[in-house]
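One protein chain is absent from this view; the other protein chains keep their places.
Chain lettering (A, B and C) follows the sequence in which the chains are written, and residue indices restart at 1 in each chain.
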Amino acid sequence: MHFAFSDDQLALRDAVRDLLTKECPPSEVRAAWTNDSGRCPSAWTALTEMGVLGVLAPERVGGLGLSEIDLVLVLEETGRCALAEPIVETAAVAVPLLARRGDALAADLVSGSSAAAVHALAPYAVWADTAATVVVLGAAQCGVVAPVAIGLSAVESVDGARRLFGLDLSASLPWATVESGNDAEVDLAFDRAALGTAAQLLGLADRMIEMTVTYATERRQFGVPIGSFQAVKHHLADARLALEFARPLVYRAAWTIAVDDPERAVAVSMAKAAASDAALLAARVALQCHGAIGYTTEYDLHLFMKRAWALAATWGDAGWHRARVGRAIL
Amino acid sequence: MHFAFSDDQLALRDAVRDLLTKECPPSEVRAAWTNDSGRCPSAWTALTEMGVLGVLAPERVGGLGLSEIDLVLVLEETGRCALAEPIVETAAVAVPLLARRGDALAADLVSGSSAAAVHALAPYAVWADTAATVVVLGAAQCGVVAPVAIGLSAVESVDGARRLFGLDLSASLPWATVESGNDAEVDLAFDRAALGTAAQLLGLADRMIEMTVTYATERRQFGVPIGSFQAVKHHLADARLALEFARPLVYRAAWTIAVDDPERAVAVSMAKAAASDAALLAARVALQCHGAIGYTTEYDLHLFMKRAWALAATWGDAGWHRARVGRAIL
Amino acid sequence: MDLTFSDTEAAFRAECREWLEANVPHPALPSGDTAEGFARHREWERRLFDARWAVVSWPREYGGRDASLWEWLIFEEEYARAGAPQRVTQNGIFLLAPTIFEFGTAEQRDRILSKMASGEEAWCQGWSEPNAGSDLAGIQARAVRDDRAGGWRLQGQKTWTTRGAYCDRLFGLFRTDPEAPRHDGLTYLLVDLHAEGVVVRPVERLDGDEGFAEVFFDDAFVADADVLGNVGRGWNVAMATTGSERGLTLRAPGRFMAAADRLIDLARGVAADADADPLLRDRVTRAWIDAQAYRWQTFWTVTRLTAGERPGAESSLVKLFWSELDVRLHETALALLGPHAELVDAEFAAWMKGYEFSLSGPIYAGTNEIQRNVVAERVLGLPRK
Partner (left out) sequence: MDLTFSDTEAAFRAECREWLEANVPHPALPSGDTAEGFARHREWERRLFDARWAVVSWPREYGGRDASLWEWLIFEEEYARAGAPQRVTQNGIFLLAPTIFEFGTAEQRDRILSKMASGEEAWCQGWSEPNAGSDLAGIQARAVRDDRAGGWRLQGQKTWTTRGAYCDRLFGLFRTDPEAPRHDGLTYLLVDLHAEGVVVRPVERLDGDEGFAEVFFDDAFVADADVLGNVGRGWNVAMATTGSERGLTLRAPGRFMAAADRLIDLARGVAADADADPLLRDRVTRAWIDAQAYRWQTFWTVTRLTAGERPGAESSLVKLFWSELDVRLHETALALLGPHAELVDAEFAAWMKGYEFSLSGPIYAGTNEIQRNVVAERVLGLPRK
């Protein structure tokens, strides 16, 4: 039993964090709300150059040949900065799926193209208009389609950086490749998406707690920092508590995928449920402790909070995932 | 619209409160834990003399000919002092049921005999060994049996003053009187029991909050009263909040029974759910704010806390009653 | 105890319902917290006023109907049930007007109230400042005496003024005696936002509407006629107003009952996942029960107010309950919508906007942390220190 990351894994995490601190400050996320693509192109380029998109791809397609254990820390960092890029859909879902199939698209994705993904529990394809491919995880039907070949209808998210597109899954799709009747492949891809989303939620929760601690230490009312009031302390302690006990579940879920552990589905669902709850609580506490300033879009908190709302509800919300655990254990 | 009690109703409430302050202090409840009957005989006698058992009985059987609106305040007081007597079963369930049937037992009960009552959601007959009659509220079968005529098997409650007896409801019972197929009568008796229990839970919650405020004001740690800490304040404010919004639901439920309002079932269920939750929260907060002293049986808190646990779970717990509301509205 | 409405009250309800059914705009107006929407809402307020529905509980001379508290509650129930527009006049009507009725001069009442009720003059509140939020007594915006002009000159800043960018006038506290202790030396002033020396900067809220504003004062003039109550007594004058803000007036139960009913419609309409369904049903039921609890607690309180009692610190309990109910109710709606909840251009998007709005409830008008202190100290009697 050794429940820790290797030095290499931590070094990759640190490198990604440094990169994103530079390339994806809040101003970049804010820019994604108003630019054409809703994305953070310079961060995406830098991540591509670092090889991050190919963490789960074998070396023959230009990947790093690493595992979900390496990827989970990277994705946590992309959550921490609210990176507006389809990195979960690309690096966690599309790349390993296509690489296993020997699809040439895998190499394109590793070198910087992006993917979107849809599923009954993630019905909108995020950033699909600028994606090279859309992975469709239908019930027992798993394939990819070219965005240009299908009608994308833009819909608007509360998170202005998430560019959502609806597509009609019931219609006959112009599949680029398709594999039918493969529940296992759909389930695995879904679990990778849920894991990746859970990791981003951890990062978001951590960031919101950190911002709030800073604010509560600086902001003074009644002659003292508001962070010295026991009510504020206990709100933040509760948020930290939820995060503390969500994080190991997410890391362990990454391990179960990496080693194809039989407890994978339950582990992933525990992770997504706990991370969703932790992020929603952190958002709630952060806003309440900030007060009115946190309620304005001029302040950065909303960038993280709205991302947390969206991600907590997608790829299965906490209720859905707990029900999946319940079916397995009861 | 006039949502208040009359002066007469408040005067009756005050008289009962005064009586119980004198006849049912914690030492009397404590005595009921160890005496033979588990009851508070002098309080019962005094309440009988005041006519309280006959609030819902017509004058021809010695009753006061009043309504559930009068009774609800009386029952709240019996909760406040954790009276160890079957007053809900007698005054709220058996008396109106038997009086309507013209059963001679009604007059006995009004003049001081006691009743027990059982139902699928209140499966143990409390204080049945000293009862004159047991009201059995079976599915579509409603009757009374003499305790001596059935085998009572004593079981022990966490609340040492609640003397519980199991009886086999599936067996053929030696009915004294029985009425079959009368769902409405069973439902009405059940709602009266749930209302009465809800009223007692209000009184218990109020008492536990009051005890805790007193303790937190007197008890000092770190050089200040513990009640000056914001965490203690907020715990108690939460308990008070739940009580504040449970109470009108209980009073309104009493009115719906008194006037045979079509919303009776939903109103009673809202009342029992809210009162159960409020009492359980008050118990939780009271113990936590007391700390270790509240965890001993030498201190009085446990007398009220254990009664709250038992009553919250009987005649339908909050979950059961919310489900009943859900069926009506969804 | 009689929990039925009288025939008169039933007739009032019927009249109200009939008028609303004939007049409530469909489709719904755009958000009143935008420039375009505010203008449309002002027109709506005018229609309400002309039909004497704008301020039913006010005296007839100011456009009201001398309605009882019960009739006012009935109006609010019907108004919410009809899905009628938000009230952009509400801060004036519910926060300022009670203060004017209590502290204003006859001249002020005549000059201000009708125009406020008709929407001709829109009012915003000016309490908070960058350094005076929860700690309202920390107000720094100054009013300096100008004897020659017969009034006061304002310097400083107010913030979080709701719809400040679209309003005409602002009511708030200003420090007229900088030497006095924190709660003293404040004066309640009525300020023309179009006056020279006033700059209003809109601030965007969570939902993207510019529903807040910062207001900057640089030598703006306020005449003596626009001092409400006595100079230096502003704190006491204002407390009457925040009392109403925290208490009954701003949050009649009708709104939450209507929202709970809409939540039930949503739950019936959503073909939720079979496993999650009973849990969501339970959350819907809880929200509906809480709305009922709020209604009956209000009726309980109103009966006492009708008998002449004054609202006390219990109003903090009321604020805690409705604000937290409102958040839970909207959280439940979003949970029902699942991955669709994030859409802000769908037919059901009012739930997300409503959720964002609900999150302000536990913050404004005294944070819920402050309210819990008030409950503990003033309702329960726990020691302050």
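Here, contacts are C-beta pairs under 8 Å (C-beta built on N, C-alpha and C of every residue); 3 or more make two chains touch, one makes a residue touch a chain.
Nothing here was measured: the structure is a model prediction, and the numbers come from that model.
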- Considering the complete complex, of A:Leu173, A:Ile209 or A:Leu301, the missing chain is touched by A:Ile209
- Item | Option from C:Val24, C:Ala240, C:Leu279 or C:Ala346 whose C-beta touches the chain left out | C:Leu279
- Who touches the missing chain here, A:Trp33, A:Trp175 or A:Trp255? A:Trp255
- In the full complex, which of B:Asp159, B:Asp206 or B:Asp238 touches the chain missing from this view? B:Asp159
- Message: Take the complete complex as the reference. Which residues in chain C touch the chain that isn't displayed?
- Response: 275, 277-279, 282
- Logged for chain B, residues touching the omitted partner chain are 121-124, 155-159, 162, 164, 220-222, 226, 229, 231-232, 284, 287-288, 291-292, 295-298, 302, 306, 309-310, 313-314, 317, 319-320, 323, 326-327
- Message: Using the document's contact rule, name the residues of chain A that touch the chain not shown here.
- Response: 1-6, 69, 209, 213, 216-217, 224-225, 227-228, 230, 232-234, 236-238, 240-241, 244-249, 251-252, 255-256, 261, 270, 273-274, 322-323, 325-326, 329-330
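Note that in this section only the chains that are shown with their structure count from here on.
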- CA centroid of chain B to CA centroid of chain C, Å: 40
- For chain C, write out the residues touching at least two other chains, lowest number first. 369, 372
- Find every residue in chain B that makes contact with two or more other chains and list them. 230, 234
